[in-house]
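Single-structure report; data block below.
For this view, one protein chain was removed and the others were kept in their places.
Up next is chain A:
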Amino acid sequence: MMLLVLILHAAAAVLAPVAIRYAGNRALYGLALVPAGTFVWAAVQRPPLAETYPWVPRLGMDLALRMGTLSWLMLLIVSGIGAVVLAYCARYFGEGDPGLGRFAGIFLGFATAMTGLVVADDLLLLYVFWELTTVFSYLLIGHKGEQSAGRRAAMQALVVTTAGGLAMLVGFVMLGHGAGTYRWSEIAEGPLPANSAVAAVLILAGALSKSAIFPFSFWLPAAMAAPTPASAYLHAASMVKAGVFLLGLLGPLLVQAEPWRPVALAAGVITLLLGGWNAMRQHDLKLLLAYGTVSQLGLLTIALGAGGQAAALAGAALLLAHALFKAALFLVVGIVDHLAGTRDLRELSGLGQRMPLLAVIAALAVASMAGVPPLAGFVGKETLFAAFEHGGTTDRLVLLALVAGSALTVAYGLRFLWGAFATKPGVAPLETPRPGFAFAAPAGLLSVAGLAVGVSAGWFDGLLGPYASQFPGQTEHLALWHGFGLPLLLSAAVLAIGGTLFAMQLRGRPWPGRRLPYAETVYKWLMSAVDRAAVEVTGATQRGSLPFSLGIILVVLVLFGAGTLVFVAPWPTDIRLWDSPLQLVAGAVVVSSALIAARSRRRMTAMILLGVSGYGVAVMFVLHGAPDLALTQFLVETVTIVMFVLVLRRLPVRFSARPLRVTRIMRAVLAVATGLVAAGMAYVAVGGRIATPISVDFAEPAVSYGGGHNIVNVALVDIRAWDTMGEISVLVVAATGVASLIFRRSGALQRRRAEQGTPSAPPGPWLRAGDNPEARRQSIILQVVARLLFHTIVLFSIYLLFSGHNDPGGGFAGGLVAGLALTTRYLAGGRRELNAAAPVDAGLLLGAGLLTAVGTGVVALISGGAVLQSALLDFHLPLLGHIHFATSVFFDIGVYLIVVALVLEILRSLGAELDRQHEVATRRERRAIERQKEPV
């Protein structure tokens, strides 16, 4: 059921933009049904609930969902407030706002992630949802991407919370590794794994940064660049609570780790006071609330990080209370901003008289925040005071801070009410319209809920009790009336001090202090330092010159390679000269032609020597006992030569001017050094091979399982089938790339298809040659021989394709041979002859080949095997006799088609199209010359 909730949320997120495009803002009410339904479902559940679905069994990672009491509470908050805020959005955004679809989609995406976060039991799963909330928050803060403030704030929030999240992940891994499981419900059973102190600090870093606790507080006020509904939901009610939620979730176990409690208490106290103090200095109502939220998160950190029963109970109650009143206040700010056009409390005046009902709603929320009985905030705060009533010096200091912080809360709460609704002397009252019912209702609902929770405190005590009882220490209960005692006295004092503070400020006492020392300066300095360093490093290493970049890579290779060879590598003692003396001959050919090719300045010379060297390598393959490699190398080398000739006939004869002498010498040195290192690596690596190769066992399964005797070809379509699949995909991409580079206009692609309107040989006797204008320039004998041989070669290529399973050959070799047959036709008779030989679209052939190959894999999958698994078929056919073949033959056919198509594409592009472009250019030149000759 929890999984279903997640799926429904995700589906709503995906559908939101579409729904809003068709139904407008009303669609938001429909979308709100998803979180609302979740709320109702969760409200009737009684934790704990758990469900598990297998996800990545090899990592031992399951979709483990679990809802304890705290998770249940958070789920209610997340879904309930999510639904209310969505409903509010319908009025907040103007009808037809172009950004609303995107906003609603991201908003619901965030709700999905947040729901997942609170119900995840697996720590890694929790981390995934945690980071998803960060990403969605980033998108929502940057909703107005055209404003630099929004972009900067979004980036700041992303960097700070992601950095914290990464630290937390390390903490999780340490914890999970120590405990032997990542399931929190199992880790929580104890005992505390070793190294938990470090893990605790890392997890705290993640939690505190997410909840904007000192020293990470600065991102939250900046995040107010988000639309107000997003602020209300993410940056007040739900996401920033993720940090304190984690404190509360892990607290029962991790509070035993030494640094947990002191760090949480110290950070919480500082945040509580700093946030409250700064809230008093704000003029923007939304920023005032943001600093207030920072302060309240400090309070929650104290409560949930303290690790006692009473504090935890107070923390849970405050978590709920804060979500209710802070979301309500944000919604009120949104309404005020919307109707009055400003959030500056120096400009707002007279709104209380214009909209008394909204003022009452806000007052109710502020009262809850200030801790006025009988509201939810009062109940939580009283219990928190009681929790620190009886402890030692630390507890008393914390209690003092709590009183001070709460007094500040009262003061800025009053400042908020005064700022938003009071009629100020010297400021003309604003003539604003009244908010409609549907606009104000969400805020009112939340405010009244705060009252309801406060009144039914005893009932909530029973609900939240199971969570708090995980902690040791004195037992407290949530109640409206705790009797006369220190907590009640403190509550009264807080209200009195807070009221006095606000009165003092109102009378014109300037609130002291500049911007308090926040880590924002450090953040900015750090970011600009990173930026500078990146520029320097990039500027020094990446100079835009390809030879320079390659040079750096090669220098690194040489330095590390040579270093390893000299200092570490075990040099083999014996060496043999050759396996057979023929290798020496082949090697000499390869070496000499490669060296001359490298020195040659003429393109054709270099290319021909390159070909010779390639054929030499093929001979070496033969001598090594690799006939398939040799065959393929021979064919590929031949096709390469053809391609080079086709292109080089258009390029200048010589390579461009040689570089300067100095760089030439440096290049030569680097080349020799790389050669030496490569030779050294070859020498050492081969000497280092002592283990039995895995391939000694290939022979038997190749026959029994793969159905062929040629191990290399069987493996290519079996154990390495995925690699072959990738390889043919590369060929498809390369072929398409070649065509798109050569055919300059899309209209030219017609010629690529060799269809109507393109030249092709007329039907007639197939041996007749020389009847097309292009072919007249070629040798007729060549054309006739090409036609005579063509079918024989194609037949041979098909033989190679099918015999490849048992003898040298296979799809690649077969395809290349067929391609060479086409090449012969093209070379003999030009592009018309090519079209006559292959009247098909190469692209179509590529697609057919890929489809055949993929189809083989899919069929294997459907028939119950793994993708691309091959099966053996045996049957009898009349005349032909016994037929035995492996289904991987179909895969090979796909390979064959793709290779043929690649060669065809090359011939059409580098051959035929280049011919045509050349003809057009020549004709144009000739016409230009004739025009010049004409008398003017």
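Operating definition for what follows: a residue touches a chain if its C-beta (ideal position, glycine included) is under 8 Å from a C-beta of that chain, and two chains touch if they have at least 3 such contacts; residues count from 1.
Keep this in mind: contacts and distances are computed from a predicted model.
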| item | value |
| --- | --- |
| Listed names "Na(+)/H(+) antiporter subunit C", "Elongation factor P", "Iron chelate uptake ABC transporter family permease subunit" or "Ion-translocating oxidoreductase complex subunit C", with the criterion being the UniProt name of the chain not displayed | "Na(+)/H(+) antiporter subunit C" |
| Residue of A:P259, A:P627 or A:G865 in touch with the missing chain, whole complex considered | A:P627 |
| Hidden-chain contact residue, picked from the options A:W41, A:Y683 or A:Y705 | A:Y683 |
| Candidate in contact with the missing chain, chosen from A:A194, A:A452 or A:V535 | A:V535 |
| Residue among A:A194, A:A699 or A:V920 touching the omitted chain | A:A699 |
| For chain A, residues in touch with the removed chain | 148-149, 152, 524, 527-528, 530-532, 534-536, 538-540, 542-547, 550-551, 554, 572, 574-579, 583-584, 587, 590-591, 594-595, 597-598, 603, 606-607, 610, 613-614, 617, 620-621, 623-629, 632-633, 636, 639-640, 643-644, 647-648, 650-651, 655-656, 659, 667-668, 670-672, 674-679, 681-683, 685-687, 689-690, 693-696, 698-699, 702-703, 709-712, 715-716, 720, 723-724, 727, 730-731, 733-735, 737-738, 741-742, 806-808, 812, 899, 902, 906, 909-910, 914, 917 |
